[in-house]
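All protein chains but one are shown in place.
== chain A ==
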C-alpha cells in the first residue's frame, strides 16, 4: 500500500461508504491485513465491504478513531483516565438496538479492546436483571418445564433466580 494514503473507504453491509483513517483501521486485525494486501491508490476501483450494518459501523469507526492515537503511540495516565471516561459514555447505548451488534462486529473485526468493553457492558447490564428480563433482551425462549425450573432453584439454594 502507498504510504501517502491516510484514509481508506469501506462499504457497510447496507452499501454505504465510510471513511476510516489508516491508523484507526489498524485496530482491527482483518482490516490491518487488508491494508497490507489491497492497493488503495486513487486509480484503484475496489472498495472493501465490511459485513457490519451502517448504524453499527458508524459507532465502530468512532471507537477506532478515538482509540487509535493511544494504541499507536501509547499515552500518559491522564489520557488513559480520560479514555476510560469516554468509553463509559460511548457504551451508553440500547442493548437490543446496538450493543449486541457492536459485540458481533468487534468479534468479527477482531477488535480486542472494543470486544472486551462491550462484553463487560453487557455483563454489567445483566447483573441486576431477572431471568425473564435476560431472556427478553437475548430473544431466548424459555425451554424449561416448570418442574425443571423448580428443580434448578432447589439445586442452588445460595442463589436468587428472580
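Here is the rule we use: contacts are C-beta pairs under 8 Å (C-beta built on N, C-alpha and C of every residue); 3 or more make two chains touch, one makes a residue touch a chain; residues count from 1.
Note that contacts and distances are computed from a predicted model.
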Protein name (UniProt record) of the chain left out of view, among "F-box protein At3g16210", "G10917 protein", "F-box domain-containing protein" or "G1738 protein": "F-box domain-containing protein"
Residues from chain A at the interface with the omitted partner, ascending: 13, 53, 96, 100-101, 103-104, 107, 115, 119-120, 122-123, 126-127, 131, 134-135, 138-144, 149, 152-153, 155-161
